[in-house]
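Omission of a single protein chain aside, the complex is shown with its protein chains in their original locations.
A and B label the chains in the order they appear, each numbered from 1.
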Amino acid sequence: MPEITVTVNGKAVTKTVDANTLLVDFLRNDLALTGTHVGCDTSQCGACVVHMNGRSVKACTAFAAQADGQQVTTIEGLADGTELHPVQAAFKEAHGLQCGFCTPGMVMSAVDLLATNPSPTEDEIRSWLKGNICRCTGYHNIVKAIQMAANEMSQKAAAE
Amino acid sequence: MSDTGIGSAVKRREDFRFLKGIGKYTDDINQPNQTYCYFLRSPLAHATINSIDTSAAERAEGVVAVFTGEHFTEVGGIPCGWLVTGKDEKPMVEPRHPILAHGKVRHVGDPIVAVIAESLQQAKDAADKINIDYGELPAVVDMKKALEGGGTAVHDEAADNMCFDWELGDKAAVDEAFAKAHHVTKLDLVNNRLVPNAMEPRAAIGVYDMATEDYTLVTTSQNPHVIRLLMGAFVLGIPEHKLRVWAPDVGGGFGSKIYHYAEEAFVTWGAKQIGRPIKWVAERSESFLTDAHGRDHVSHVEMAFDENGKALALKTDTLANMGAYLSTFAPCIPTWLHGTLLAGQYTTPAIHCNVKAIFTNTTPVDAYRGAGRPEATYLLERIMSKAAAEMGIGQEEIRRRNFIKPDQFPYQTPVAVVYDTGDYDASMDKALELADYAGFGARKSKSAAEGKLRGVGFASYIEACGIAPSSLVGSLGARAGLYEAATVRVNPTGSVSVMTGSHSHGQGHATTFAQVVADKLGIPMDQVEIVHGDTDKVPFGMGTYGSRSLAVGGSALVNALNKIIDKGKTIAAHLMEASEGDIEFVDGTYKVKGTDKEKTFGEIALTAYVPHQYPIEQIEPGLEETAFYDPKNFTYPAGTYICEVEIDPATGQTRIDKFVAADDFGNVVNPMIVEGQVHGGLVQGIGQAMLEFAAYDENGQLQTGSFMDYTMPRADDVPSFDVTTTVTPCTHNPLGVKGCGEAGAIGAPPAVINAICDALSAYGVDHIDMPATPEKIWRAINAGEKPMAAE
Partner (left out) sequence: MHGFEYAKPGSLTDVGTLINDEAVFLAGGQTLIPTLKQRLASPRTVLDLSGVSELRGIHVQDGAVGIGAMTTHDEVANSSEVQSAVPALAKLAGGIGDPQVRNRGTIGGSIANNDPAADYPAAMLALGAIIMTNKRQISADEFFTGMFSTALEPGELITSIGIPVPDQAAYAKYEQRASRYALVGVFVAKTGGNVRVAVTGTGSDGVFRSAELEQALSANFTADAAKGAKLDAGNMMGDLHGSAEYRAAMVPVMAARAVEAAA
């Protein structure tokens, strides 16, 4: 059984896991970070998206062992305490969530999008979200939220 | 209007926990010493179970217990909540639906063995060691073939696989109208089977406390009290006071989480057998096989018109798939929630509807967003547009000529229901304006210049929401009342806890219900807590489905609030030494009319709990009221949708370029949330029209059993929408609200298909079945009058 050390949300944790433990199960079961969800078994719904070394990945399609020595950020680590990351805040402002189940994966995916493309077009946003399925919102307000966040973040960056 | 009152787009209070990843869904909950359950399910659609050998599994590492159908012969089957009586006056055929299959399996995914182990991995490993000897039987899949019988019956009780043969309406009047019709339009269509696919898979945790003899079921449910009733009373025989059902955060339902499922009963029962909690979480592939599916109708429709395009009569013949067993509400979907909506927005004087419900070796079918009403709307709105094309009348015009006019309300339809109010021209007007219908011709020419086909489709839907008057539904076969309950507890310091039987799984009740309370009591929203989803906290409830939360649950809430306000008046009158008739309650303050004497709501609340100076002879201390609201009628949301598509004739690929929705939901409490509900419904409707299909092969294997093959709409499949509302307040509930949850899924499919058929009209295409995939469209183009490309 591999012993792994993963920096999760800025804190290094060392655990022994079964080799076949998925990253998502490690986060949910070993670390009680239940914000990362499992919505399918074919690596398509994106409810489990987290960041590994700053890029979005599906935690259901990576072994915990592969995260050894890596930086993992989950939805819980995106903003401190009661603060909201600008993408989280925009999802609330634009009503970009309903049942909330796909939301953590959506938000983590959107944060990665804005890191690589700070002012995406609507088509680019919709194309980026191929790996995230939402059954509630019809995507309309998710797209709007990401546009709002992009504006907010670029204004903030310009001010700095 | 305050900034949080009724009508305000208040941001949702529940969002914070979901955005931070600290919501609590069933799978996020763990119990000390819990075990894990894995269900070994049938790989065959139809087979006898000759023997089951679980001995190796029982000895496998980590296994706690193994159960089969043998263990459930003393326990009730899963009950059906609605009894439909056929036109022959006979009750529907209602076969037993066992918790674990016994003797026979009837659909792929039917649970056969439950393996409980220390870990899920161990439970699965043990299940691999189970040997089942099946005697495979021919599968009943196609409904028409099912009726022909041929010796294969899903249930012995129904040799011809017919559950019931039901009708509604005046057949003689319809025949008479057809005989004198100027024009008759005919249409055969399929309403494709769908898989609801809420993003949170179903899950259940059963707990038994030997000390208190209490059971707890944590489950992904839209209606925990209904589950307590069905499971407690009919399956396991546990009285209500010993059974807590808790549905915490629930990740979407769309109907699929209304029903009582075998896994819920199993984990509850099993927890007592093994003396430890049992947790089960569906994998998505299990959800595909076991969550109740939706729709699945095959219909023949005919509509008769006079020379002016006025509808004279409508007749429909429908086969409705029930699947292998009767799910909780299955029989009422194709009947009372379908036939009664066939008048639509129109004055059609004679309607007859015949529905045969069929058992097949497929997953049970039940309500899915819209439930019966999308099927009714689809066939009616499709045939209206087809008739318009045949008679050379515009899609807009044929609808306007047949609309029920505002001065005709209340309007008695020929299919039992009475519409209270509506203004169908108003939503048509607004939709046309938003759609820039006047510019359609120019856009069509532009598309044509680029080698593309453009079409426009209309759908003017009506639905019945806010189910429903208990006496009415009781007379129609419902085995429960369909009221809703709310308790308003005013705490001594003036804050308010509301316990509602409505359940939120995305709809935002914590916000909208609090808006109603804040508005009525004149207190800040942050002084209001909405509690739902737990039978130990909420006195009673019938739950959330059929767009009923605000219309029924909200009405119960208003009635309870009115009781609070009235009791407060008695207290205020006593405190201010005035007569009760002189007290008015305005913006959170009790005032003596014509004086400057006043008491705040907070002061009255405190007085109720510190009743030193109190009308104790008249009323009791405390300030808590419960109301049960039983609706007087259904509500009738309605609207017009306009869809514009562009088709690439080389591939058949279709893009929705524009989609406009103008809905009349009555009064609106939170327009932001209402718009979100419409968006979500539209995409489910567009998904049905263009992408989604639960396809079975002839052996009863689900061919679209994962997201690899079942096409869920993604962000790049759909456009942004233009949505708006018109308002005719509901006349019979205190908020004047109608319900908005299902409209999009009801109105969108015919709008999309009408648009596609319009685009293809030059090729002589007058119908495409859903989902209108590129290949179907490409074939229709190539089989048409002006073939574009060689086959």
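General remarks:
The rule is short, and it goes like this: contacts are C-beta pairs under 8 Å (C-beta built on N, C-alpha and C of every residue); 3 or more make two chains touch, one makes a residue touch a chain.
A quick note: this is a predicted structure, and the numbers were derived from the prediction, not measured.
The undisplayed chain touches these shown chains across the complete complex, A, B. The chain that is not drawn here is touched, among residues A:7, A:29 or A:66, by A:66.
Of the listed positions B:9, B:179, B:418 or B:650, the one in contact with the omitted chain in the full complex is B:650. When you scan B:49, B:712, B:759 or B:780 for touch with the missing chain, the hit is B:712.
Seen from chain B, the chain kept out of the figure touches residues 121, 124, 650-651, 653, 691, 693, 695, 703-704, 707-712, 717, 773, 775, 778-779, 789-791.
One chain is missing from the display, and on chain A it is touched by residues 2, 18-20, 22, 41-44, 46, 49, 52, 55-58, 60-63, 65-66, 68, 109, 112-113, 128, 130-132.
Just so it is clear, only the chains that are shown with their structure count from here on.
Centres computed as Cα averages put chain A at a distance of 30 Å from chain B.
Listing the residues of chain A that touch chain B in their complex gives 28, 33-42, 44-45, 47, 74-76, 79, 82, 84, 88, 91-93, 95, 97-104, 107, 122-123, 125-127, 129-130, 132-144.
Contacts from chain B toward chain A in the complex involve residues 11-12, 14-25, 27-28, 197-201, 249-252, 254, 283-285, 505-508, 672-673, 675-676, 679-684, 706-708, 712-716, 718, 720-721, 744.
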